[in-house]
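Only one protein chain is missing from this complex, and each of the others stays in its spot.
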Amino acid sequence: MSKIPVGILGATGMVGQNYISLLTDHPWFEVKYLAASPRSAGKTYKEAIEGRWHIRRGYDAALDKLIVEDANDVSKALAAKKRGNLNFVFSALEMEKDIILKLEESYAAAGIPVISNASAHRWTPDVPMLIAELNPEHSDIIPLQQKRRGWEKGFIVVKPNCSIQSYMTPVYSLLKAGYEVKRLIVTTMQAVSGAGFPGVPSLDVIDNIVPFIGGEEEKSEKEPLKILGTIEDGLIKNAAGPLISAHCNRVPVIDGHTVTASMEFGENKPSIEQIKEIWRNFRALPQELELPFAPKQPIIVREEANRPQPGKDRDADKGMAVSVGRIRPCPVFDVRFVGLSHNTIRGAAGGGILNAELIKAKGFFGH
Amino acid sequence: MSKIPVGILGATGMVGQNYISLLTDHPWFEVKYLAASPRSAGKTYKEAIEGRWHIRRGYDAALDKLIVEDANDVSKALAAKKRGNLNFVFSALEMEKDIILKLEESYAAAGIPVISNASAHRWTPDVPMLIAELNPEHSDIIPLQQKRRGWEKGFIVVKPNCSIQSYMTPVYSLLKAGYEVKRLIVTTMQAVSGAGFPGVPSLDVIDNIVPFIGGEEEKSEKEPLKILGTIEDGLIKNAAGPLISAHCNRVPVIDGHTVTASMEFGENKPSIEQIKEIWRNFRALPQELELPFAPKQPIIVREEANRPQPGKDRDADKGMAVSVGRIRPCPVFDVRFVGLSHNTIRGAAGGGILNAELIKAKGFFGH
Amino acid sequence: MSKIPVGILGATGMVGQNYISLLTDHPWFEVKYLAASPRSAGKTYKEAIEGRWHIRRGYDAALDKLIVEDANDVSKALAAKKRGNLNFVFSALEMEKDIILKLEESYAAAGIPVISNASAHRWTPDVPMLIAELNPEHSDIIPLQQKRRGWEKGFIVVKPNCSIQSYMTPVYSLLKAGYEVKRLIVTTMQAVSGAGFPGVPSLDVIDNIVPFIGGEEEKSEKEPLKILGTIEDGLIKNAAGPLISAHCNRVPVIDGHTVTASMEFGENKPSIEQIKEIWRNFRALPQELELPFAPKQPIIVREEANRPQPGKDRDADKGMAVSVGRIRPCPVFDVRFVGLSHNTIRGAAGGGILNAELIKAKGFFGH
Partner (left out) sequence: MSKIPVGILGATGMVGQNYISLLTDHPWFEVKYLAASPRSAGKTYKEAIEGRWHIRRGYDAALDKLIVEDANDVSKALAAKKRGNLNFVFSALEMEKDIILKLEESYAAAGIPVISNASAHRWTPDVPMLIAELNPEHSDIIPLQQKRRGWEKGFIVVKPNCSIQSYMTPVYSLLKAGYEVKRLIVTTMQAVSGAGFPGVPSLDVIDNIVPFIGGEEEKSEKEPLKILGTIEDGLIKNAAGPLISAHCNRVPVIDGHTVTASMEFGENKPSIEQIKEIWRNFRALPQELELPFAPKQPIIVREEANRPQPGKDRDADKGMAVSVGRIRPCPVFDVRFVGLSHNTIRGAAGGGILNAELIKAKGFFGH
């Protein structure tokens, strides 16, 4: 089978670099189209990225010669599509929200599906916000989105913020097992890579932490409700709970968001052992479909007293598994634990790739 | 007025070094007696500390020539007392709990008051565990302790763990203002200096955090109840609340413990503005007595979006003030905030010195 | 004696913040005039600095109400001078070199002496580049500079780059003692504060070092030659040597530049003990004049095996002393050592203040 040609919008930014790095040797997808700001347009990727490759993994040298196009110019993408060099795009755009909103719609309207990492369309009610193991069924809104907007082949799918994977996969699997999580108080300790490049100045995080990340607490509290929501009349209706309080902090860690979480259950309360059992055994559609980026075991339960740790556990199952540990009673709520997920893989480009694999498997990219 | 001669037990350890550094030019106390393990005994302090000074402040060079005694040998201290070179000791002993328990009692029985930083006697019911602004009245148990144990001039006073200052001073001041704090969920991000030397290996905290500190969560949850307790029949009886859940983490910060806290109030709920007002205006006995180490304003309220931060705020009022910020509604409980205190100053040696000043001011050291 | 009113150009930048912080309670100078970019002009300093105070020390709250002026508008400074609120300015301007060149000349031409931290005029041949202990006699060029340019009261004095203090003070004192240092190979490990704010991205220096700092090696190799130069015909003529090779690196340290240095002497070679003796006893004009910011002992010789270290030694004598250690034979050259100086104090604002004190003491500010 020949690979599906894909494009990266925002190919020179940090998230774009992560997509490019992670898609190296992908069994289904092949990067054939790169677009970025007008400043980079017309350059080879090697020229465009000169002195600006900021992540600690490399990329396929074959991309060095690819000419970078202007991401604002959808006609360039259409031309690539006609040449058979583009089926859909990963959007890693870093622009103002309003511009991204319209630009992603332009691509979709032009027949080019958009698998987006940007936050712009997260609250657009007919755009699904997917974590592939949690709400894969939300992808079924795609034909309704297309119909509603008069788009033939294009559509938009987004993923949530990088801060929520570490606690929402564990919480979701408990909900699915029949245990209502009513209230949740979490404190995140987030890696600097989550802020992009140049991102967090070193003066702010050497021998320091910053107990504030703009907009992050709101996202961490509200995005789960859309993910847990239901499709009604072609729109996604938020779930009513759980009620979440998130304290978000920046810490001197390169990759990996760690979270401490206290959960209050409804009347049906699982035991510590039942929770571990549910987490160890949790599997979902990506695992059934054996999607290439799906972790074999989405939640890894660590029994050591002092794990998970970002340095040691972020790369679990190529950075796609969530690690949990220290599962113990909470003196105030019912149960507390520590969660961890790799923010730029599971929480960003890797999660986006898994979303694209899911959508491919469900046939929405066409044939 | 001539200064009171004081001793340091455990003078070569990290806490001992902090005492020695902070007591430089103290207006009331003068270090005249140093004791440590038999390994250091007989050496000058300069010899004993050679290559082992691990803190980032210096100390009074006059101490270099002082001969270090064996801390296990109380007779050495008694001899110093007879020479007029010792009135009381700061205990910064780093030994097994059982040994410290008995050794501190031996000093007290010999007529030498012990102001301890060690955890051994924290749960001894006739030993007060003091934060000078919170429970100075617990020092009134001293004569009862002496009578009960048949000690004439000696006694033991301890201070609590370094992790609780950042939230308990704010919580206490609200309780005192008539607002019951029923439940509290905190996550601490603690500096490596809290673990002493060699303490936390660098391999564990460069580009990493460790979401576990042995015994720390229990201390953080239970010690506040003794501090808020009352003296009954010569013993301290714990308070019933607040109910606390503490998640304790080690982060790559040299000094300064940061905490995120969510508070649930009883029926009487203060507004955000009332809380800020209470915190800004909080003053206690150490401020009234103008004790040398008392911060002028025990709680500093920061209005910036991203403060307090350990790097910028730990040294507030010479490291003795607690800084708070991000005071805002909590979606799950009532109010949440970020707290910060310097763990080796406010939370250890500085807190111990303030306790000694309080006890001096109350006349318990004799005249 | 009433204090001399001084101004800060670039008062909101990192170097400006350091000046403001260090000048708190200065015995001779009082900050009465603040100027910055047009963006800050017209605001109070408190407003201008809101959320932009990036250094880990505080400043005199009295400045909060001072109105910030536009640094490009020299007439504002002249008006302040007429009101008696400005005698001279510290230039901490962060602009393009050409603009700073002309702007500093405009101030000087208007009769306002400029003590500059900027690099713009370092190679202007009639502008002295001062390290107060090394080439205080270069200040004698000031009347020649004024005559040559037709300036009556104004003049310009600069200081060198922050990277050279750690080795040039030790090297100079040997030269002065009659030992020619012919060749010098140094490797610097420089703190992130040297790059200003936002400066070095945290992604670049957590668990990493960057073996390159733009333009730094050239400055580190050539500026010493001007400092060691002589005044001839009203211009400073560079010294011929020593020949220097500098390898400059950025390391994850907040403050303090460390250097390793190998020295080759001429025929007259001092012993290790002679070198230590020379360094310990080195005193210069600032010490003779007892200038307020002069370290009592400009070079502190450490005998421990593993010192100096930036974390423990940068603040020696309020950050104004250079610490050296590990003085030992070099298998390739003659002698090698480790040097350390605080880059934002000794190497920037503190060095500038000491220069101003020297110039005041020599009477160049007028009376």
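Lettered A, B and C in written order, each chain numbered from 1.
Operating definition for what follows: contacts are C-beta pairs under 8 Å (C-beta built on N, C-alpha and C of every residue); 3 or more make two chains touch, one makes a residue touch a chain.
All figures in this text were calculated on a predicted structure; none of them were measured in a lab.
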| item | value |
| --- | --- |
| Full-complex contact with the absent chain, from A:D207, A:E264 or A:E357 | A:D207 |
| Residue touching the undisplayed chain, where the options are A:E47, A:E137, A:E290 or A:E304 | A:E304 |
| Among C:T258, C:S341 or C:N355, the residue in touch with the chain that has been omitted | C:T258 |
| Candidates A:K312, A:R326 or A:K360 - the one touching the absent chain | A:K312 |
| Selected from C:G10, C:P270, C:P286 or C:P310 as touching the chain missing from the view | C:P310 |
| Positions on subunit C contacted by the hidden chain, ascending | 183-185, 187, 189, 204, 206-212, 214, 221, 243-245, 247, 249, 251-254, 258, 260, 262, 305-312, 325-326, 330-333, 336, 338 |
| Contacts of subunit A with the absent chain, listed as residue ranges | 50-51, 53, 56, 206-207, 254, 304-306, 311-312, 315 |
| Contact footprint on subunit B, counting only the chain that is left out | 54, 192-193, 197-207, 252-254 |
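In this section, only the chains that are shown with their structure count from here on.
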| item | value |
| --- | --- |
| Geometric centre distance via CA averages, subunit C-subunit A, whole Å | 48 |
| Distance between chain centroids, defined by C-alpha means - subunit B, subunit C (Å) | 40 |
| In subunit A, residues with contacts to at least two other chains | 204, 206-207, 252-254 |
